[in-house]
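Heads up, one of the protein chains got dropped from this complex, but the rest are sitting where they should.
The chains carry the letters A and B, assigned in the order they are written, with residues numbered from 1 in each.
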Amino acid sequence: MGSKYPRSMRGCLPLWTLMLEVALILIFFFFTSYDSTSKDHRTVGNEQGLLQDVTVMAALGLGFLTSSLWRYSWSSVAFNFCMLALGVQWAVLVDGFLDQLSLEKVVIRLSSIQRATMSALSVLISAGAILGKANLVQLLVMALIEVTAFSATRTLDKEVLHSNDHLSLMYIHVFSAYFGLTVAWCLSRPLPKEVEERHQRAVSPGLFAMLGTLCLWMFWPSFNSILLTGDERKKAILNTYYALAASTVMAISMSALAHPRGKINMTHIHNAVLAGGVAMSIPGHQIPEPWIAMVLGLTAGLISIGGAKCLPVCFDHLLGIHDTCGVHYTFGLPGLLGGIAYIVLMMQETSWIMTSVFHQMLISSGTLGLYMAMGLASGLLTGLLLNVRIWRASHVAKYFDDQAFWEFPHLAVGF
Amino acid sequence: MGSKYPRSMRGCLPLWTLMLEVALILIFFFFTSYDSTSKDHRTVGNEQGLLQDVTVMAALGLGFLTSSLWRYSWSSVAFNFCMLALGVQWAVLVDGFLDQLSLEKVVIRLSSIQRATMSALSVLISAGAILGKANLVQLLVMALIEVTAFSATRTLDKEVLHSNDHLSLMYIHVFSAYFGLTVAWCLSRPLPKEVEERHQRAVSPGLFAMLGTLCLWMFWPSFNSILLTGDERKKAILNTYYALAASTVMAISMSALAHPRGKINMTHIHNAVLAGGVAMSIPGHQIPEPWIAMVLGLTAGLISIGGAKCLPVCFDHLLGIHDTCGVHYTFGLPGLLGGIAYIVLMMQETSWIMTSVFHQMLISSGTLGLYMAMGLASGLLTGLLLNVRIWRASHVAKYFDDQAFWEFPHLAVGF
Partner (left out) sequence: MGSKYPRSMRGCLPLWTLMLEVALILIFFFFTSYDSTSKDHRTVGNEQGLLQDVTVMAALGLGFLTSSLWRYSWSSVAFNFCMLALGVQWAVLVDGFLDQLSLEKVVIRLSSIQRATMSALSVLISAGAILGKANLVQLLVMALIEVTAFSATRTLDKEVLHSNDHLSLMYIHVFSAYFGLTVAWCLSRPLPKEVEERHQRAVSPGLFAMLGTLCLWMFWPSFNSILLTGDERKKAILNTYYALAASTVMAISMSALAHPRGKINMTHIHNAVLAGGVAMSIPGHQIPEPWIAMVLGLTAGLISIGGAKCLPVCFDHLLGIHDTCGVHYTFGLPGLLGGIAYIVLMMQETSWIMTSVFHQMLISSGTLGLYMAMGLASGLLTGLLLNVRIWRASHVAKYFDDQAFWEFPHLAVGF
């Protein structure tokens, strides 16, 4: 269709989601049952508390973090929410089947939903790269594929490279960022001048994006430590906290340095203050001293601000990747920094026999490489699939526009 | 008074509230004391955590959920807050007296405030139906009566029908919805054209309403399980979570189906995504498999969206009930669905002797009927009382208007 009018989601969206939900219910009917072992009152309370922390990060944090596009805030928050709801249902199944590597009944526990929410976070992170350029059906398809791909990668990592449950989850930022960037590359179209302008002008992040940032900031120590116990958990919390504090101070002042008249860019802040937390994901539980966490947080903040200033230009114009919400420098680069720091830390910890150090380095780098490669590969697959006509993608003239999806009482009133 | 100018709340409001507060303090002075049994550190921490969850739902969740009226958002949030603060103080006393069925000293525990907050939630739900049409004094009077009526109904239910504490609380949605609708019916006046237009145009729900929705969504599993222990608690949490996820996906896609050009209605979303949680309130702890919860959540989402499309027309024009925030299809209908599901579940659980099944059905339906009937009856009483002149109700021309109650620095600046 050459028409500039938005293609209606009426036929497509309800049909797909109804079919999906029915299919999910059938799978749940045949293949799941509740855990019947009884737990004491406090354990249930503890697990529920952690589940809530993660849900706050996913629904409030990532939902509002991406709400900074001026005319796309409704879609950002609501589509994020919908992807989360679908992603969690699907992730419980995929995680369950891949955990037992068979088609037996999956036993559902409180911790299953907690982990499923964390898997679904990968989708919410990746979605930031293609926000405003994909409709809800495409996003839901992406959610299904990405959750599957991430779970499969984790299983591969656990089976082959013997990572534990915590560590394999912490590569989520690297995986999601490169997954999202590849999808964005596949979906990239030359934007008409007025759309580009809309996107440019649109970047007027309000306090809602700040709210999202703060919610993520506050609960990040919880996210980085949720699957750990004892001393490692305590270290992960403390290190994440220090790294976040250092990257916050750094991000704000570096943003002022990057502007010719010393003005701070709000969008950079939203992303860069979180860089410390991302960088702590992988090595957080191994760092023995607070100053290392602070140095890493500071470096992550620097990288993130640097990326925000330089990357859009080179990525947009050279590679044609349009990264709507800066997923690359918010999650990708700090995640890589964390991965590299972890490699160095693991090399130091092993006894100083050369073969052992070399072996350790090989494994840690292999893991990091695995997640990047799988992210790129599955992202490419998803990107190609999303280009198929049947999803009735938005016309490029309707990119970054809430009015393509939402009913407004009277046009443009009371935004 | 035929004047269109708003009647000042100056004389009325401070006088009433001061008298009320002094009366409350006197009752607390004569009839309450703190619990002196000492509890260990962790129990206090746990109870406080649950209290906070409920408070977040009441103050943030329901406060911002109803903030979608364009020119009435300040009043929505602040009046909700004030009703909560008064309702909790009163509910502690009423619950205490009705629990011991005597006028002895009420012992106040942490759990007293937790339950009182949950009772006060009934007022906040009902208030959604008359928001914008009642002033703060009327709302506070309603708070006092509704808390009393709800506590009395619960006591009746517990004494006569032998419900337990958890179950009797979970009928709150049905009770509150029909209470609110009846009060709305009593207060209904033909709206002048410009007010109706203001209300119509006003439905421009922003991200704040979304924030409220998300807060409710995240803490609903906590609400549905707060008075349970062990296995039942775990089941209630899991079922509520699945039902919420299913109703979220359903609500968003059905809203697109209901619009001729496939656009999603934000107001419908705010209400319908919660339908799954409401439907799980009564049967949540009894549902043995996740797929049942998902089917119920999906159905609740459908009913809620269907109600949002069809009910306003028939209720507004035929019965003259103007339900400002859609309390009927957010809390009423999904609550009924949950009640009916519970009846069916209980019938299945009892042994297949016909008399026992019949007896069980009678009791469950009787309970549901009791809460509906008491809601309607006490709502009628309250509605008639609120029509009395002494409350100095707002003139109909000032409905849905913040300026009747709030001091704006310069008119209409900086909203």
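Keep this in mind: a contact is a pair of C-beta atoms (placed from the backbone, for glycine too) under 8 Å apart; a residue touches a chain by one contact, two chains touch by 3 or more.
All of these numbers come straight from a predicted model, not from anything done at the bench.
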Q. Given the contact definition stated above, which residue among A:41, A:259 or A:359 touches the chain not shown here?
A. A:259
**Q.** Option from A:23, A:160, A:207 or A:344 whose C-beta touches the chain left out
**A.** A:207
Q) Looking at the whole complex, which of B:56, B:340, B:363 or B:385 touches the chain that is not displayed? A) B:56
Q) Where does chain A touch the missing chain, residue by residue? A) 42, 46, 49-50, 53, 70, 200-204, 206-207, 210-211, 214-215, 217-219, 221-222, 225, 229-231, 233-235, 237-238, 241-242, 244-246, 248-250, 252-254, 256-257, 259-266, 269, 273, 288-291, 294-295, 298
Q. Can you name the residues of chain B that touch the chain not displayed here?
A. 8-11, 13-14, 16-18, 20-21, 24-26, 28-29, 32-36, 38-42, 44-45, 48-49, 51-52, 55-56, 59-60, 63-64, 67, 73-74, 77-78, 81-82, 85-86, 88-89, 108, 110, 113, 136, 208, 211, 405-410, 413-415
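One rule holds in what follows: only the chains that are shown with their structure count from here on.
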**Q.** Between chain A and chain B, centroid-to-centroid distance (C-alpha), Å
**A.** 35
